[in-house]
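Note that one protein chain of the assembly has been removed; the remaining protein chains are unaltered in position.
The block that comes next holds chain A.
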């Protein structure tokens, strides 16, 4: 284990009463596989159906029913493994994890224990303090459970099996994360990769992505401390909060001379605390053994090669290309590749245009405005073609950057062709020096005191520029105004 491979970063340490503490985090992400049917049955995986409307005889574990592996789920797991630059195992085994629970119809979950479909890999994560490498331990396929509902009947709990048997990928990281910020950035990046691959929609609200977070603390340089597992955290914000809360709880115990019990805990965002889930009598013994209803899962290299050949460009590669080909900063490239759709949108805007100007407009104007409205790129009222037209109008000097913002606002709220709007609304900037000159002359004539001031202090020029722009309704070409003023004022 690479327990000391990363030297403790002083910026990431947590101050305690007895000195600094380092938090060590590993994650198990449960990602619902994007597929039309379940892992071992033909039932629909659609979200939000009437309770128990997507349940086959197999999902309900009727006597004599048998699982049959869904090939598409296998492909999705392999694609994900390739996206995580991970070892793909051509032979893996499904095991039974045995325990009783009403939302687990078979009395066991079919999972992969000793031989997972995907082995070690790596995810590159950008943080404010630079890039870190997070090791992937493994990825395996398993069945989701159903849902127990406790608030619909005075004495009974009800069970909805719609989710029962839906395919999950459990993606286990190495304990390579050292702060809640890193953990959040890791999940964000993993989510981006999954969404690029189309193997998981990453929708945390619908439960398509859930995290079990393993947290321990230690004094810098020490061996790993005892960890606690915080189960089923379902938003990136909560992941951060849960880690902070749990790290402080552990530090408090250790500094009081206590000992951490290895256990499973739940994060309660309302109270801002983690609570033990342990109930005394249930130290589960899952009695894993290979599922005799299923043969080992085997495929050849050609199967993997075929999937690899059709992988989409992934965020890391796209970012590198944006930096190299478009000359963007790493930061801008990161912002643009966070979603496949925004990257595609940007590339459409940038096509045949100044790529940096396009990036600036997309990031600063469009993203800012979408954020304000709570919209994403898919529901943007402004098309890439419209943004492109605005960028073109700036580039050819038809409008100024300032007017461009007004024009964008009109296009965003009212729609329309920017080129037509510029004409209809008289937004074309004035480049006719005659008209500008008249305005300049009038301002100079009306303000002899300011003229004296600017000649003493040339930075006062800004006041004159402002006055001229005001007089011309903001449409004067700022460069022409500057040149004329400088000439006439002799500065």
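Note that in this section contacts are C-beta pairs under 8 Å (C-beta built on N, C-alpha and C of every residue); 3 or more make two chains touch, one makes a residue touch a chain; residues count from 1.
Everything below uses one rule, namely that contacts and distances are computed from a predicted model.
Think of the chain that is not pictured: of "NADH-quinone oxidoreductase subunit N", "cytochrome-c oxidase", "Electron transfer flavoprotein subunit beta" or "Glutamyl-tRNA(Gln) amidotransferase subunit A", UniProt labels it "Glutamyl-tRNA(Gln) amidotransferase subunit A".
Although one chain is not drawn, the whole complex shows that of A:277, A:294 or A:363 it is A:294 that touches it. From the options A:37, A:89 or A:106, the residue with contact to the chain not on display is A:106. The chain not shown here touches chain A at positions 57, 60-69, 96, 98, 100, 102, 105-108, 157, 159, 285, 287-289, 291-295.
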